[in-house]
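This part shows chain A:
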Amino acid sequence: MKRLIIVIVAFIGFQSFAFSQDMTALVNKVKAKLDKVNDYVAEGSMKTDVAFIKAPVGRVKVYFKKPNHFKLKRDGGISILPKGGVTVNMSTLVAGNDFVALSSGDAVINGTKVKVVKLIPTTDNSDVVLSTLYIDETNLLILKASTTTKENGSFEIEMSYGKFISYALPDKVIFSFNTKDYKMPKGVALEFEDEEKLTDAEKIKRKKGRVQINYSNYTINKGLDDNVFK
Partner candidate 1 sequence: MYKLLQIELYKIFRRPRTYIAFLAITALVGVIQLGLVKNGDDYVNFVMGNVMQSFSFDGKLLNGYLVCYILLQLLLVHVPLLIALVAADMISGEANMGTLRLMLTKPISRTQFLLAKFTASAIYTFMLLVWIAFLALFVSMFLFGVDDMVIQKTNYLVQLPVGDVFWRYVGAFGFALLSMLSVAALGFFLSNFAENSIGPIVATMSVIIFFTILSTMSIPLFQKIQPYLFTTYMVNWKEFFDPKVNADNAVIVGSLQHPDRIIQSALILVLHIVGFVGATMVLFKKKDILS
Partner candidate 2 sequence: MQSVIKVSNLTKQFKGLTAVNDLSFSVNKGDVYGFLGQNGAGKSTTIRMLLTLIAPTSGEIELFGMNIKTHRSEILRQVGAVVEKPDVYKYLSAYENVALFAKLSGVKVTDKLVMDQLAMVGLASRAKDTVKTFSQGMKQRLGIGIALVHNPQLIILDEPTNGLDPQGIADIRNLILSLSKEMGKTIVVSSHLLSEIEQVASRLLIIDKGKKLVEGNAHELFDPAQTIVEIETTDNLFALQQLQQSRWQSMLQPQRSHSILLKLHRNQIPSLHKNLVEMDVQVISLQPRHNLEDFFLQITSNNQHVQAFTN
């Protein structure tokens, strides 16, 4: 997340469009705020909420180090994350070098007025087609980002801030993504169950999948070994 923002901010700094100057300034301010954090280790709980996945809430640890090291580790156990979301997407955003930042007006998120900034990559080799950032100008925080990719569908990131607002580190992050229709190949699964399960699955079926992380604690700028990200 952090990486995403930094990268976006960095690119926006090079924008030359006249009317996007304001946006660049805003994004730079956001970047400056984020720059206060060199590294952090965060602890929290993660829940993968996908219609066809029954997963438990698990403890996670998130590691970040400037400029773009990011790792999410489940504290024991297996993490199921959408491809191209959460972590992978960060790097896809940095893959290209050329973006155009466009102002897209104002909006309100959870009662907070935000600036809407659209980022369009100018190279063909980027997976990202379009990113939209919703920035709280007063507090210099990104409340929401939505991204459309070529390969991995589109997803949204929503952030809520609390205790660590001064570092622009969220307490809660929700990734939302579209899930494809998904059916197990019966022969392989060797699962022969009655069709009743369908309605059971239907009950919990929602179009969007979500991964929600609630951070309980951040350890900020205490130094972090690069080996953590290997």
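Throughout what follows, contacts are C-beta pairs under 8 Å (C-beta built on N, C-alpha and C of every residue); 3 or more make two chains touch, one makes a residue touch a chain; residues count from 1.
Basis for inclusion: all candidates are chains of the complex that A comes from, given by their letters.
Treat the numbers as computed from the prediction; the structure is a model and nothing was measured.
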| item | value |
| --- | --- |
| Chain A: touching candidate in this complex (1 or 2) | 1 |
| Contacting residues of chain A [partner candidate 1, same complex] | 47-58, 72-74, 76-83, 88, 179-180, 182-186, 188-195, 197-198, 200-201, 204 |
